[in-house]
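To start, the structure under review is shown below, and the notes come after it.
Missing here: one protein chain of the complex. Every other protein chain is in place.
Showing chain A:
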Amino acid sequence: MNVSRTTRYVLFGALGLGLAVIYFPLLVVLLNSVNADTTFGWPPTRFTLEWWSRAVTNEGALSALWTSVQVGLAATVIALVLGTMAAFALQRYRFFGRDQVSLLIILPIALPGIVTGIALNNAFRTVFGIELGMLTVIVAHATFCIVVVFNNVIARLRRLGGNLEEASMDLGADGVTTFRLVTFPMLRSALLAGGLLAFALSFDEIIVTTFTLGAGLETLPIWILNNLFRPNQAPVVNVVAAVLILVSTVPVYLAQRLSGDTASGGRL
């Protein structure tokens, strides 16, 4: 599009301002994780790796990290299986109430976390009589992780159409062989993208987690919240926050590259 020079400057200015508002605070967190000043005076004058070495030996943080990884992986696996199956069902078959089911699958990601959290908390404890623990938080995370897998897979299926599978069957491959040699390879990058996003969603979730996590357990975001205002933990909190930024950025970046990978259908 052809825009005047002034327009271009204004637009670039707005872009820069918007990005600065989002990313400058994150940069501060990263810098403070190596800021030698315990009161985090700004601007930092001296740098140290002291907080990082303290963080890697901090038992609370490490066990919280391990819990987060376990929850994230389990929720992602559940989301991959159910999300893919749902996408196939809704893309390949016409049935009564199809659009409504599609909406019901996507809804959890739009619902306020606090509503989902309270609802699940009630359901688990009072209706099903299940004690809150790691399992409950995994199930809770899976409810919204399914959405991203579902969205990725259904978009890919839509683009593929049924034609490649017909070609495969036409060339003599039965249903199972067709899935193994054609359908699955074509879906692989969409599954990976969906899985990475699902993991990232679970990894930094805090509201639903608060309501569904068992006593004595902490995920990483919960640990940060609990330690944020303890002065002696503050430097380590910064380190953990920095780790969290990195750990959630990488999957999202990869996922974006994978779902943008269109015509080639997935080299990964």
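Just so it is clear, contacts are C-beta pairs under 8 Å (C-beta built on N, C-alpha and C of every residue); 3 or more make two chains touch, one makes a residue touch a chain; residues count from 1.
We take it that contacts and distances are computed from a predicted model.
Its record in UniProt calls the unshown chain "Spermidine/putrescine ABC transporter ATP-binding protein", which is the match among "threonine-phosphate decarboxylase", "Xanthine dehydrogenase family protein subunit M", "Spermidine/putrescine ABC transporter ATP-binding protein" or "Quinol oxidase subunit 2".
Across A:34, A:55 or A:182, the residue that sits in touch with the chain not pictured is A:182.
Considering the whole complex, the residue from A:168, A:202, A:219 or A:233 that touches the absent chain is A:168. Residues of chain A in touch with the missing chain: 163-164, 166-174, 177, 181-182, 185-186, 263-267.
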